[in-house]
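Selected chains from the complex are presented in situ; the others are not included.
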Amino acid sequence: MLSVYLSGEIHTDWREQITEGADGMGILFNAPVTDHAASDDCGVAILGGEESKFWHDHKGAKLNAIRTRKGIEEADVVVVRFGDKYKQWNAAFDAGYAAALGKSIIVLSPPEHQHALKEVHAAALAVAETPQQVVELLTYVVEGTLPK
Amino acid sequence: MLSVYLSGEIHTDWREQITEGADGMGILFNAPVTDHAASDDCGVAILGGEESKFWHDHKGAKLNAIRTRKGIEEADVVVVRFGDKYKQWNAAFDAGYAAALGKSIIVLSPPEHQHALKEVHAAALAVAETPQQVVELLTYVVEGTLPK
């Protein structure tokens, strides 16, 4: 069974497009928590508030790392999605983390970010522009068939 | 002997500030190629031109990866610098790569990037704002002494 981790941008429905498109192939999908507010505040919500924004964020980021690391470490394929907005350093961090572990990386990114992502692309086994292409890539990996 | 890799931003003299500040402590410093034009064009300059910008960049990014990977893999400490401009996804990628290898990470970043870098900061053993702080951190690690 193929295990796929869907890293990166959390503001559009690209994960749903992929998991629905790949329905029925027996792929195991994992992802970070995609509820932005929960993801930002999880540390202090459970472990108590912090006056400093740095430690507020630190507690949350470490808690999220428990899920993220497990997701990447257990994946055969890590799909890293870069969107149009924000710094998205966590997506690039995940890509580097996956690369050092020897994971197969698929980058899903818009053409306008091509030059800025060249080091990330160089570590990937495929660079796609649409979720549909990712579905087709996974279909080929699992079933050996190409889109008609 | 401590081996330190200086990753990230290549437009200011932060590397010189650190290597000069740490002079005499026997630290081995490595870094990527910091000549921006050479770094962008190295692939095609040696192996032949490409019509597509994607493959132009790809050849260069892969060639640079030979040096970058060796630098990170041989380092005890990876200092990752985020500056004011550009996407800097390669810096975040290096941080993720270093984290997965269990390297000690020092992030050097301005306060305004704090929230966007929270996942990278969470993987670091120290977050500094100035090259002088990095010098003091390395001095403490090597010599066990604090600034007066």
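As written, the chains take the letters A and B, and residue 1 is the first residue of each chain.
As a convention for this text, contacts are C-beta pairs under 8 Å (C-beta built on N, C-alpha and C of every residue); 3 or more make two chains touch, one makes a residue touch a chain.
All values reported here derive from a predicted model rather than from experimental measurement.
Here 2 copies are displayed; the structure file describes the full homo-oligomeric complex as 8 copies.
What we mean here is this: only the chains that are shown with their structure count from here on.
The distance from the centre of subunit A to the centre of subunit B, each centre being the mean of the chain's C-alpha atoms, comes to 23 Å. For subunit A in complex with subunit B, the touching residues are 53-54, 57-58, 60-62, 64-65, 68, 82, 86-101, 113-123, 127.
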